[in-house]
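The complex appears here without one of its protein chains, the remainder shown in place.
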Amino acid sequence: MNRAILDLWVGAFVALGFAALMFLAMQVANVSEEGTRGETITLRARFEDIGGLKVKAPVKSAGVVVGRVAAIRFDPQTYQAEVEMKVSAAYPFPKDTIASILTSGLLGEQYVGLAAGADSEMLKDGDRIEMTQSALVLEKLIGQFLFNKAAEGGSNK
Amino acid sequence: MTTNPHSADPVVELRGVDAGYGDRLILSGIDFSVRRGQLVAVMGGSGSGKTTLLRLVSGQLRARKGSVRVFGESLEKISEKELYALRRRMGMLFQFGALFTDLSVFDNVAFPLREHTDLPESMIRDLVLLKLNAVGLRGAATLMPSELSGGMARRVALARSVALDPELIMYDEPFAGLDPISLGVIGQAIRKLNDALGAASILVTHDVVESLSIVDYVYLVSQGKIIAQGTPDEIRNSPDPFVHQFIYAEADGPVPFHYPAPPLEESLLLEAEVAP
């Protein structure tokens, strides 16, 4: 076969292969996702129970991704979970922001939700969010529900 | 036809060589030499070890015993690099041509030139067409090997094996499958090429008449041994019954037609005993 045609085909093949890789990186894995792009600051928060939260889970505020969970550790002093988040430096949050662990949909993945407070002072790199709300664990909810029912039934008698 | 006068140094020299495959010994006690300018024929029955002899000379097969020297160098403990350096000075025509089936006739002949020289493409073109012309196939340059007849393929392979003007040329059955006219032409071409290049050539062949008319010296091989040697005239007039049988193509005589085996009756009887 003609050398030039061969080169052309192989060139097209390689270009196609790299285009596919780019597609997988950009569209499928979404490397350039908002909230992880550009400069970030690190925030910490302690939770009683993080449920199924995983590293790299999104950090959202008002439903918009503003960051990612960077690390999860167990603190043996307080017996709590310490979650480290990288949040876009472009969105400063007030000191009295509340961090809670939420679930997208009934069976969806868990993420950290940030509800902004009203403080005039802003959180800085390395700061800790003091007010947190743990994950709702289904078994606990059901247990509580049954307990309440039982208590109701008892008092109604 | 006499041996060239300036042909003192042996190009190929085998002394007391044994060789074989696996645990089968094919050649034993071979003494064989070819000098510069000489065209030597190796003749013998099918399966007698002629191709094996060429493999020994070209370093594809190592000798079990004895010494093999080519261009004055021993092949016994030669490194791959040194062997390749020697092979660049050799040309070999394979029994079945061995053309590269993915390359055209032209590219086949150009292959050694492109691999080993930095000649410009225009020069390669001229050289290839000259070589093809010598075997009468200049017009077939653009064909693919699959479009050639067996004889044509052999002639292309011949052109390819001499593309680099080698000093030692080995031909494995160059005449098989050629019509009488091409046979004569190719025979003469082999002789002329040898003289023009001042090369040494080994010609393995079954064609007694054609080869006796062009070669300088003949070795007769049978069952892994050299049973006779001499100039064509000596061979023709040899009183030896082996030689006589071979040269005059007689069926009965000391040269066996069969591959070594127990007698036929014995084999058949054995089978009969096993069968029921």
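Per-chain numbering from 1; labels A and B assigned in written order.
In this text, a residue touches a chain if its C-beta (ideal position, glycine included) is under 8 Å from a C-beta of that chain, and two chains touch if they have at least 3 such contacts.
The rule is short, and it goes like this: contacts and distances are computed from a predicted model.
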For this session: Pick from "PhoP family transcriptional regulator", "Helicase", "Intermembrane phospholipid transport system permease protein MlaE" or "Anti-sigma F factor" the UniProt protein name of the chain that isn't shown here.
Result: "Intermembrane phospholipid transport system permease protein MlaE"
Exercise. Out of all the chains shown, which come into contact with the hidden one?
Worked result: A, B
For this session: Please pick, from A:G17, A:G52, A:P94 or A:G143, the residue that touches the omitted chain in the full complex.
Result: A:G17
Exercise. Which of A:A25, A:A71, A:M122 or A:L141 sits in contact with the chain that's absent?
Worked result: A:A25
Seminar exercise, completed: Sole touch to the unshown chain from B:A41, B:L75 or B:M92: residue B:M92
For this session: Write the list of chain B residues that the hidden chain touches.
Result: 58, 60, 80, 84-85, 87-88, 90, 92, 94, 96, 98-102, 111-112, 115-116
Seminar exercise, completed: Where chain A meets the chain that is not shown, the residues are 1, 3, 6-7, 9-10, 12-14, 16-18, 20-21, 23-25, 27-31, 33, 56, 58, 105-109
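In this text, only the chains that are shown with their structure count from here on.
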For this session: Would you mind pulling out the distance in Å between where the CA atoms of chain A average out and where those of chain B do?
Result: 78
